[in-house]
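Every protein chain except one is present and positioned as in the full complex.
On to chain A.
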Amino acid sequence: MNKRHKRSQLILGMVIALFLAFPFFSNFYWIDVAFFFGVYALLGLSLNIVLGETGLFDLGHAAFYAIGAYITAILNTLYGIPIVWLIPLSALCAGIFAYIVTSPIIHLRGDYLCIVTIGIGEIVRLALINNPFGLTGGPNGITGIGRPSFGLFAIDTSIRFYFYVWIILAIVILGLVRLQRSRIGRAWNYLREDEIAAEMSGIDVRHFKLLSFVLGAALAGVAGNIYASKLMIVSPDTFTFMESSMLFCIVMLGGLGSIPGSILGAGIITVFPEIFRVVANYRMLFFGGALVLAMIFRPGGLWPRKREIAIPNVRSAEETEERVRPVAVDQTRTTARQSVNGEASSFEKHILVTDMLTMKFGGLIAVKDLDLVVGHGKITSIIGPNGAGKTTVFNVVTGIYKPVSGKVYFEGKDITGFKPHKVASLGIARTFQNIRLFPGLTCVENVMAGLHHRMSSYVFSSIMRTESQILEEKWAIETAMYWLDKTGLAGLSDELAKNLPYGKQKLLELARALSSSPKLLILDEPSSGLNDKETEDLMIFLENLLDEMDLSILLIEHDMNLVMGISHWVVAMDMGIKIAEGRPQDIYNNSRVIEAYLGREE
């Protein structure tokens, strides 16, 4: 560990030394190539936030780059505002622009978003050509942009520009690395890996998608500022669709969500065409060929992000020191809740109530007039044949679907139509019928998703690594480790979720749900795919949970042994209608239930 750390430090030192020495044994041409390498690294990193970290297909990123460049050009040439002051302003304007244009389209997924962003990119470019209000100078662009300067020290030579861009890049990298390993970065990754699971874990999807667009655009705006001041001209032919595709290539080539990958990608995109200049007319052909080969042999990117080492310094402390029991931490919250419940005693018995809940899909009635009651501190099961509408009930309760009519009350509060992340943060956690983990993330990161809504650090505190943010991260890792330990996955904390066997994946999903300290745990067929022994263990585990925590459980289950063994109350559904409810043994003998499962006896 220590040795590895030392070696990586040595390599980093060598790279930095090389960068410092480079301009002094090179010519201006290669220094300029290195400068543009830096600019494209910035652009690559900015798109990496959107495309790499959050998984939003943005093929119009050059638009934000253009906004930054043009804001700089216009304000500098018209009002003589110094370039350096315009860096934050360019970032701000690009960010605001991104917010305005992406908020109506942020709910689009995959290819749809991709097409819309292509449109945004083209609209911006055409607007620039059409010279709105005489500001953008039409196809010839704006010339006479000034050079950045710090007091009397002006950035005006190739060498100075080289250091200027790489110093800014170094600061940006530092900030992004910290952001990547924080609550924000993880939230983005959860969205990329599985949006629904992320939302059900309490992540505000819209908010974090917009945040990623705004931050990515702001960073592209900074790159635009640097570009404009270097070339002293901005014109629409820089910000073409081709440019956006190049940026897309940078991120894909380097590896989604990988900071060193994006930098490497930028290096390839800028340096390779220059190397191929010797073959003149065919240089883009060679370049294209090289890209094709790279993607064939390294489909995951040339330098994909390594996830195994999740925040090592906090981990090592945790291994040696005595572990803080998160349940003890939660105690305050539990007692507070009880006192509230004491006042509203009528809801002490029922944590979840649905009132005449109806859900339709087109003409199909999936759930009709369902009254469901989940007892506080009890295990309630829903049974019924396939297609009875059980999972639909779950999806309505957790906010994935909005019911056609009827109400959902949680702890006496009407939560009908709440967004899933809101429902999750109120204290409802769930697992899915088909496991929905974040496959590309480690187990500990998966479990930390459940803690997201209980943490508060944001962009600034994450980048600055404030004391409270460090403490919060530490708390989150320890809590997640506790739940991994509890579900028997302690040794697998750094393993990627997708590498786990099926049974362990189920447990991991359960750990993620439990880590959010839910008041109500909703399990969709927890025993499916488990053998008898594992099912038995699960039953014991769930029963123990009820004893240890202030928890209620609602589950869908086909395994009658499990249902009859642990349920306090059973609801039977068929064709979207509740056909019976009662204690397990009553339901077991209920003729309508038997009929629903086995058909009517002739």
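We take it that contacts are C-beta pairs under 8 Å (C-beta built on N, C-alpha and C of every residue); 3 or more make two chains touch, one makes a residue touch a chain; residues count from 1.
One rule holds for everything that comes next: contacts and distances are computed from a predicted model.
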Listed names "Branched-chain amino acid ABC transporter substrate-binding protein", "Phenylalanine--tRNA ligase alpha subunit", "Transcriptional regulatory protein YycF" or "Vacuolar type H+-transporting ATPase subunit K", matching UniProt entry of the absent chain: "Branched-chain amino acid ABC transporter substrate-binding protein"
Contact with the hidden chain (one of A:Pro139, A:Gly289 or A:Gly488): A:Pro139
Hidden-chain contact residue, picked from the options A:Arg181, A:Arg206 or A:Arg283: A:Arg283
Contact with the hidden chain (one of A:Glu195, A:Asp237 or A:Glu534): A:Asp237
Candidate in contact with the missing chain, chosen from A:Asn27, A:Ser456, A:Asn531 or A:Asn561: A:Asn27
Options A:Ser158, A:Thr358 or A:Gln433, residue touching the unrepresented chain: A:Ser158
Hidden partner interface residues of chain A, rising order: 27-30, 32-33, 36, 137-141, 143-144, 158, 227, 230-235, 237-238, 240, 274, 277, 280-281, 283-284
